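And now, subunit A:
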Amino acid sequence: GCGQQGQEEPKTDEGKVSEFSVAMVTDMGGIDDKSFNQSAWEGLQKFGEENGLKKGKGGYDYLQSKGDADYATNLNKLVRNDFDLIFGIGYLMTDAITEIAEQKPDNKFAIVDSVVEKPNVASITFKEHEGSFLVGVVAGLMTKTNKIGFVGGVELPLIEKFESGFIAGVKAVNPNATVTVQYAGAFDKADKGKAIASSMYASGVDIIYHAAGGTGNGVFSEAIDLKKQDPNKEIWVIGVDRDQYEEGKVPGTDKSVTLTSMVKRVDVAVYDLATKTKNGNFPGGQAVEYGLKEDGVGIAPTSKNNVPEDVLKQVDEWKQKIINGEVKVPTTRAELK
Partner candidate 1 sequence: MLNILEIIIPSAIFFAAPLIFTALGGVFSERSGVVNIGLEGLMVIGAFTGVVFNLTFADQFGELTPWLAIVVAMVVASIFSLMHAVASISLRADQVVSGVAINFLALGLSLFLVKMWYGKGQTDQVQVGFDKIDIPILSKIPVLGPILFSNGYLPSYLAIVLAFVVWYVIYKTPFGLRLRAVGEHPMAADTMGINVTKMRYIAVMLSGALAGIGGSIYAIIISRDFSHATISGQGFMALAAMIFGKWHPLGAMGAALFFGFAQSLSIVGQAIPFLKNVPTVYLLILPYALTILALTGFIGRADAPKALGTPYVKGKR
Partner candidate 2 sequence: MEYVIEMLNIRKVFGSFVANDNITLQLKKGEIHALLGENGAGKSTLMNVLFGLYQPDGGEIRVKGKKVNIPNPNVANDLGIGMVHQHFMLVDTFTVTENIILGSEPTKSGQIDIERAEQEVRELSERYGLAVDPKAKIADISVGMQQRVEILKTLYRGADILIFDEPTAVLTPQEIQELIQIMKALVREGKSIILITHKLKEIMEVCDRVTVIRRGKGIGTLNVSETNPNELAALMVGREVHFKTEKQPPKVGKPVLEIQDLVVKDSRGITVVDHLHLTVHAGEIVGIAGVDGNGQTELIEAITGLMKSESGSIRLNGKEIRNLTPRQITETGVGHIPQDRHKHGLVLDFSIGENMVLQTYYKEPYSKRGVLNFKAIYDKARQLIQEFDVRTPDEYTKARALSGGNQQKAIIGREVDRDPDLLIAAQPTRGLDVGAIEFIHKRLIEQRDRGKAVLLVSFELDEIMNVSDRIAVIYEGKIVAIVDPKETTEQELGLLMAGSKRKEAGVSS
């Protein structure tokens, strides 16, 4: 049966030559990781729906990877299915994209969260440090104990941007506050996240910012459990990547332990790039950086539920300063010092 299938393949594609098609490869997180994969897919879906594309070949689609070995295979699969623009979501895809872009110079690729210097690759990165700075301001202003925590997934330069920006934000408004930093060593170990959160809260930390993907679920779970045990306890989590207000909901109440979230608008960036490419403006070889100015990062709109007006106002002031260039946010620990 496979021979037949092979022959049918091109035929169906021929019928749709005029259409623009776009697809993405996720890492192991999949399109519902409540993080950048999901966000990217939302952007792609929006693009697809607005342009009347169908999900699947010739329209918009995604492939989920089950392991490192799948990145290249999945990207290649999309190339072979003649998608016009192919996204690799996440820094893990860097090598695979670099290689395939070289092999297939006529195809167009894009990568999120990393930079690939190839003429047929557009790179999308974010100024996570800027967004993290803002939530750092919130934390610095709202801590009661002057002890704040940061939980990182894996110690990567990327996550260091979150850490440095966050600490800079805290210090900017509250030089007395200390920030405890701990890395879980993984993005998918909720148990570690929970244990780290447990020890941080027990040692007096009242606000934890996590940049740890699925590991962060453990931070939420610990905060929720503590809140249920003692509803008067003032403890908070700051979400990352998307608005994580829902994740912080305390069952049986209408409260959430999510103080605010540092949102990273992968959806906006993906949508943007897909639109540009469709219109013939593919920014090949360029690295587009989305920061506060481009609305690529920011704080979640639900922040007003738990953050008082005046704090939000200060956040806005800092935001303007960063956009104006008055404040330069550090991206590494070295710059922080």
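Here is how the candidates were picked: all candidates are chains of the complex that A comes from, given by their letters.
As a working rule, a contact is a pair of C-beta atoms (placed from the backbone, for glycine too) under 8 Å apart; a residue touches a chain by one contact, two chains touch by 3 or more; residues count from 1.
Predicted, not measured: the structure shown is a model, and the values here were computed from it.
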item: Interface partner of subunit A in the complex, by touch - 1 or 2; value: 1
item: Complex contact set, residues of subunit A against candidate 1; value: 28-33, 64, 66, 180, 182-185, 188-192, 194-196, 198-200, 202-203, 214, 217-218, 220-221, 224-226, 228-229, 246-247, 249, 251-252
